[in-house]
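Here the complex is missing a single protein chain, while all its other protein chains stay put.
Chains here go by letter, A, B and C, matching the order in which they are written, and residues are numbered from 1 within each.
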Amino acid sequence: MIPRYSRPEMTAIWSPETKFRIWYEIEAYASDAQAELGVIPQANADAIWRAKDVEFDVARIDEIEAVTKHDVIAFLTHLAEHIGADEARFVHQGMTSSDVLDTTLNVQLVRAADILLADMDKVLEALKRRAYEHKDTVRIGRSHGIHAEPTTMGLTFARFYAEMARGKARLQAARAEVATGAISGAVGTFANIDPYVEEYVCQKMGLRPEPISTQVIPRDRHAMFFATLGIIASSMENIAIEIRHMQRTEVLEAEEFFSAGQKGSSAMPHKRNPVLTENLTGLARLVRMTVVPAMENVALWHERDISHSSVERGIGPDATITLDFALNRLAGVIDKLVIYPDNMLANMNKFKGLVMSQRVLLALTQAGVSREDAYRLVQRNAMKVWEQGKDFKEELLADPEVTAALPPAEIEEKFDLGYHTKHVDTIFKRVFESNPL
Amino acid sequence: MIPRYSRPEMTAIWSPETKFRIWYEIEAYASDAQAELGVIPQANADAIWRAKDVEFDVARIDEIEAVTKHDVIAFLTHLAEHIGADEARFVHQGMTSSDVLDTTLNVQLVRAADILLADMDKVLEALKRRAYEHKDTVRIGRSHGIHAEPTTMGLTFARFYAEMARGKARLQAARAEVATGAISGAVGTFANIDPYVEEYVCQKMGLRPEPISTQVIPRDRHAMFFATLGIIASSMENIAIEIRHMQRTEVLEAEEFFSAGQKGSSAMPHKRNPVLTENLTGLARLVRMTVVPAMENVALWHERDISHSSVERGIGPDATITLDFALNRLAGVIDKLVIYPDNMLANMNKFKGLVMSQRVLLALTQAGVSREDAYRLVQRNAMKVWEQGKDFKEELLADPEVTAALPPAEIEEKFDLGYHTKHVDTIFKRVFESNPL
Amino acid sequence: MIPRYSRPEMTAIWSPETKFRIWYEIEAYASDAQAELGVIPQANADAIWRAKDVEFDVARIDEIEAVTKHDVIAFLTHLAEHIGADEARFVHQGMTSSDVLDTTLNVQLVRAADILLADMDKVLEALKRRAYEHKDTVRIGRSHGIHAEPTTMGLTFARFYAEMARGKARLQAARAEVATGAISGAVGTFANIDPYVEEYVCQKMGLRPEPISTQVIPRDRHAMFFATLGIIASSMENIAIEIRHMQRTEVLEAEEFFSAGQKGSSAMPHKRNPVLTENLTGLARLVRMTVVPAMENVALWHERDISHSSVERGIGPDATITLDFALNRLAGVIDKLVIYPDNMLANMNKFKGLVMSQRVLLALTQAGVSREDAYRLVQRNAMKVWEQGKDFKEELLADPEVTAALPPAEIEEKFDLGYHTKHVDTIFKRVFESNPL
Partner (left out) sequence: MIPRYSRPEMTAIWSPETKFRIWYEIEAYASDAQAELGVIPQANADAIWRAKDVEFDVARIDEIEAVTKHDVIAFLTHLAEHIGADEARFVHQGMTSSDVLDTTLNVQLVRAADILLADMDKVLEALKRRAYEHKDTVRIGRSHGIHAEPTTMGLTFARFYAEMARGKARLQAARAEVATGAISGAVGTFANIDPYVEEYVCQKMGLRPEPISTQVIPRDRHAMFFATLGIIASSMENIAIEIRHMQRTEVLEAEEFFSAGQKGSSAMPHKRNPVLTENLTGLARLVRMTVVPAMENVALWHERDISHSSVERGIGPDATITLDFALNRLAGVIDKLVIYPDNMLANMNKFKGLVMSQRVLLALTQAGVSREDAYRLVQRNAMKVWEQGKDFKEELLADPEVTAALPPAEIEEKFDLGYHTKHVDTIFKRVFESNPL
C-alpha cells in the first residue's frame, strides 16, 4: 500500500481494527449457533456479546502473538481478557483458525468489491455524460497512430463506457465468487462442528457457505477476483493512454484539468503534463502484477499449506487500495477533461481530404472500376497529398482517369462529414440501452 | 505450439486452412447481406459461393502476401483467382481487414472454448466417478504437509470436482465474452457499411454483434478469456500437485497408471515416476504465462494499433492447444489413477492415535477443563507419541489428570473414525447436486 | 514458435535433428572418456563414431518412444540399430537421461545466445551509423509527450545504442551462466561415473562442468537467461515505441521504410502504418512472458522433478526464435528508417520559442530575480504563447518586468539552438568509446 495512492475508506477495510472486528463477529455468531444447537451453554454465547462495543487493542494482541506465534490464539486470549477466561471457555469451539481467517478475508474482499463497484459507477457516469456532450464532436479516427477516417469524441467515450460496463459486470461476478465463508474445521469435514454453524455465520456475514472446503476456502475463487481487477486496471490503462495521446503537444485534442497553483515542471513553466493519466498507466501495472501470484496461490498442498497467506497479506490490500484510488482519479480526470474541438478539426484537415480516400475507392468500384484499378487511382492521388501537400479533392477532380468513372458532383459528395457520423445514434443506443447505469 | 503437447482437433482450429475458410465464409455472408440491401448485385454475391468447396491454396496466398505484405488482400486476390476478377469486384465492399480478422479470431476462440468445455466434462466425469468410488476411503487429512485429522479420498475428488465445475462455469462466461463479431469498417463508424451486414454475418457465424468497436473488437474480452484459461490451468496444477504428493515413495497412497512397455528411468528400473502430473504442472505454467500479455494487449492506441496481433498469433493457439492437451491428459490420469487404501490407513496410523488430539481437546473443554489446561494436557501426551512412538490413547488413559476429567470409556469413544466421516454425504450432496454434469 | 516470426538459422537449433545430433556427440564423447579411464573397451567407444555421418531418423525414434515412453531410451535403441546391439552395449554407461538432456539444452541455449549476440551487433551497428548521421539533427525533446527542450536525433539513437550495448553485455553474462554441462548421474553424486567424463564432455561441447548438480543442472541459471531475454525485448520495445510515436500523422518525424508493392491498408491507400514496430511491441510481450515461468521452474522437488521440462520445450525455442526474428527486424527498421529533419524543425517551432523558457528562467535567477518571481514571469509570458499563439521572445521583450532584469540582447541570446547541442560530442564520446562495436 502506497499512502500517496490510497483512500481512507478502502484502507480501513484492511486495518487490524477491522480485521479483529470481523474475527469477533464470526466468533460471536458461531457461538450463538453452537448454543442454539446445545453444544455450548447459552450464557457463554451471550457473554461474548458483552464485548460488542470494545475496540480491541491491537498492540496488546501483537504482544501476545509475539509469544504464541499464532495470531488467532493471540486474539482469543485477548478476547478472554475482556469477557473473562471462564466465559470465553467455549469461544472458537470446534473451529480451526482458518475458519475465521478465510471467512474474514472474503468479507473484506466483498466489502472492497462494493467500494470498487461504486467507483466504477463514478467512472461510468463521467463517461456517459462526456459521451453525450461530445456525441457529435467530429475528430479523426486513427489506426496505427495514422489518420484513418472521421469519428466522434462521443464514440470514444462511449466505447470506454461499454468497456467499463463489462468490467463492472465482471466485478459483480468476481464478488459473487468470493462471497463464501467456511466454518468446517481442521480439514473441512465438519467433524467437530455442525454444518449449521457455517450456514448461520455465513448468513449473518452476508456470505454463502462454501460447498466444500479443506482447511481453507479454495483459492481459485481469489485468483478469479484478482484477475478481474487486473482486467479492469488494463481497461483503465486503455483510457489513460488515449488521454495521454490526445494531450501530446502536436495533437492537443484534450488536456487534463490543470488547477490554479499546480506547477507542471520545476524547469519549464509552460508545461502541462498528463501526469494523472501517466500515473494511472503505472498504477495499472501495480494492480496487474497481483494476478500471477494469485494464480500461483491456487495449488496448495493437500488440505492446505500456508504459502498463499503472505501473498494475500500483500496483494489483498495492495490491489484493492490501488485500484480504488486509481478509479477515483480516473473518474475525476474524465469529468474535468478539457476538450479542444477546434484542434480536432485542425488535425483532421492536416492532409486535406485524404481521410476520404476509402469513400472514393468504394465509389470507384461501385462505378465499375476493378478493385485493383480503383486502388491504384486512389493511391496515386493520395500520394500527392501526402508528399506534396496537395488537396485530395482537387487532385481527383483533375485526374481524367478518375473523372471518367466518377462525375465531379459525385466526387464532391464524397467529402461530406455527415456520411461518417450517420450511425452514431445507432451505436449510442446499442451501448447505453444495454448497459444503463 | 509444442507438437508433443497437442491434439489434432484443437490444432485444426488454428490451421491456415481453417482460418481462410472462416475468412471466406465471412466475406460470402457479408456479400449476401450487401446484396440484400441492394448495395452490390445479387449475382456477385452468388458468385462467391461458387468457391464453397474450394480448399484454398495456402502456399499461393503466402506467395501473394510476400508481395502485398498484407494478408487479407492476398487472400482476396487469391479468391478472385477462383471466382473471377470481375465477379470478385464487390467482395469485401465497405469492410476493413480487421472486420474479417477479428471476427475470425473470435470464431476460433469460441470453437476452442467448445472443445475445452468438452474436455472439462471428461475431467468432471472422471472426478465424479472416482469421488463416489472412494467416498468412504478414509485417509489422513494434512495441513502444511503434516497429519491433521481424517478425511476421505472421495472428499478430495469431490473438491476437485467442485473447483473444476467452477472453472467450467467461468469458461462458459468467457466464451460468451468473446462470442462477438464486428463488421463496422475502418474506425468502427459503419460509415461505409450498414450495421445490418454485421448483424447478418454474426448471426450466421454464431456470434453477437459487438455493440461498439473501433477498427477492432475491444481486447478486454480476450484478456478475460485468457485469464480464465490461466485459472483453469492453475486448478489443474492443484490436482496434479496432490497426485504427485500421493505418489511420493514415503506416502504412496496413489500412483499414476503405469503401462506395460513404459520405462520409468534409463538407470533405475524400479522407478515409477508421476511424470504425467509433473508434466501437467509445467503445462499449467505455459498456459498461465499467456495471461499478462493478454492484459497488456488491452490498451491499444486510439482506434487501434496492431501490437496485439503478434501476441495473439502466439497465445491464441498456444494456450488453447496446451490446455486442451493437458485437460485430456488430466482426465486420463484421474480415470486410471491407482489408489492404495491400505497405505492410506498405514500412513494415518503412523503416529498412533495422534490425529484424534483435537477431539480429545474438545472433550476436555466440554468436561469443564479450561482451554489452556486442556491444550497443555493434550500437548504433553501428544509429545510422547511424537517423540517416543507411544500410543496416544494409552498415554491418555494413563494420565490421571486426563482421566480425572474424562472417564476411560469416553476417551475410547473419541477414537472412532466414523466421527470424522459423518458429514461426507452432506458435503457430497452440496457438491454434486448443485453442479450436475 | 510462430512460423511468420522465425528465421531458419535459429529454428534449426531447436529441430529434432539438431537435438539428436547433440545427444549423439555427448554419448560418443562420454564413451571416449570412459574408454580412456578403462571403464569400457576402446573398441566400443570407437564403434559409436561409425555413426558420425548418420542423419538420425526422427520418425523411427518417435516410433520407439511411443512404446518405451522415454525419449533417451528410444534414441539409444535407435543408435544401436545403426552401430549394432553388441557394440552399443556400453553407450550411456553410468549416465542418466538428464545428463544428456540438460547438457544438450545448454548447448542449444549457448548457440542461440551466439546468434542473438550477432543480431544485437546488427542492431548496434545500425544504431551507431544512424546516430552519427543525425548527431546534429535538432529536434524537440519531449517529456510526458509534451515539448520540453531541444535535443538531437543522434542522441536518441545513441541512447538506444547504449541501452542495447548494456543488453549485449547482459546476454554475454547470461550465456556464460548457462554454458555448463553435467554428466553426474542419477542424483548428481558421480556414483556410477567419474567426474573426468563430465570434464571431458564439457570441454568438447564448449561448456564448463556444473560444479554441483542433482539429476539436473540448477534452473536459476536458465531463469537468468530468460530474464535477460525479457529485458532485451523490453529495450527493443522502447525503441519501437519511439518510432511509432515519430510516425504518428501529427508528428511525422520518421517513417518505417515502405517498399514498392506494399499496401498499407485494404481500405485507405494513403496509409503508411508503423506495422513493423507495432509488431515488435507485441513480440516483446511474447518474449517477456517467458520470464515468470522460467523463474517458477527454479524450485524443483528434491534432486529433481520434471515440471520444468514441458515449460522449456515451449519457452526455449519460443523466446529465442522470437527474439532473433525481432532483433533482425529491428536492425532493418533502424537501418532504413526514413528521417524527416524538416518536420522536426517545424514541430519544434509549433509554439514559437516556448521551448526556451527554462533558459530564460535561469537567466532571470542569475540576474538576481528570486526563483519564485522568475517562475511567475516566465509562466505568464509562456501562457500567452500557449493560449494565444504569440511568439515567446517577442512577449518577453515586451514585458517591462522581464526587461528590467534582462537586457534585450541577453534575451535574444537565450534563443540560440547551439546552446542545447554543445555537449553532444561529450555524450557521444561517453557512449561510443566505452562501448565500441
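Keep this in mind: contacts are C-beta pairs under 8 Å (C-beta built on N, C-alpha and C of every residue); 3 or more make two chains touch, one makes a residue touch a chain.
Quick caveat, the model's predicted, so the values are computed rather than measured.
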Residue, one of A:V72, A:V216 or A:L364, that touches the chain absent here: A:V72
Identified contact with the non-displayed chain, of B:Q247, B:N297, B:T320 or B:T421: B:Q247
Selected residue (touches chain absent from view) among B:A382, B:L396 or B:V431: B:A382
Selected residue (touches chain absent from view) among B:A43, B:A118, B:I146 or B:A398: B:I146
Candidate in contact with the missing chain, chosen from C:K19, C:H78, C:K128 or C:H144: C:H144
Residue numbers in subunit C that touch the chain omitted from display: 76, 85-86, 88-90, 93-94, 141-145, 148-151, 155, 158-159, 162-163, 166-167, 170, 173, 177, 185-192, 195, 209, 211-215, 218, 220-221, 223-224, 227-228, 230-231, 233-235, 237-238, 240-242, 245, 281, 284, 288, 291-292, 295-296, 298-306, 358-359, 362, 365, 370-372, 419-424, 426-427, 430-431, 434
Contacts of subunit B with the absent chain, listed as residue ranges: 140, 142-149, 244-245, 247-251, 263, 265, 267-275, 278, 292, 296, 347, 350-351, 354-355, 357-358, 361, 375, 378-379, 382-383, 385-386
Hidden partner chain, residues of subunit A it touches: 1-2, 4-5, 67-70, 72-73, 76, 92, 95-97, 185-186, 192, 244, 259, 261-263, 265-268, 273, 275, 278-279, 281-283, 285-286, 288-290, 292-293, 296-297, 301, 305-311, 313-315, 318, 322
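Everything that follows uses one rule, which is that only the chains that are shown with their structure count from here on.
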Which two chains share the largest set of C-beta contact pairs: A-B
Geometric centre distance via CA averages, subunit B-subunit A, whole Å: 24
Multi-chain contact sites of subunit A, meaning residues that touch two or more partners: 142-145, 148-149, 245, 292, 296, 358
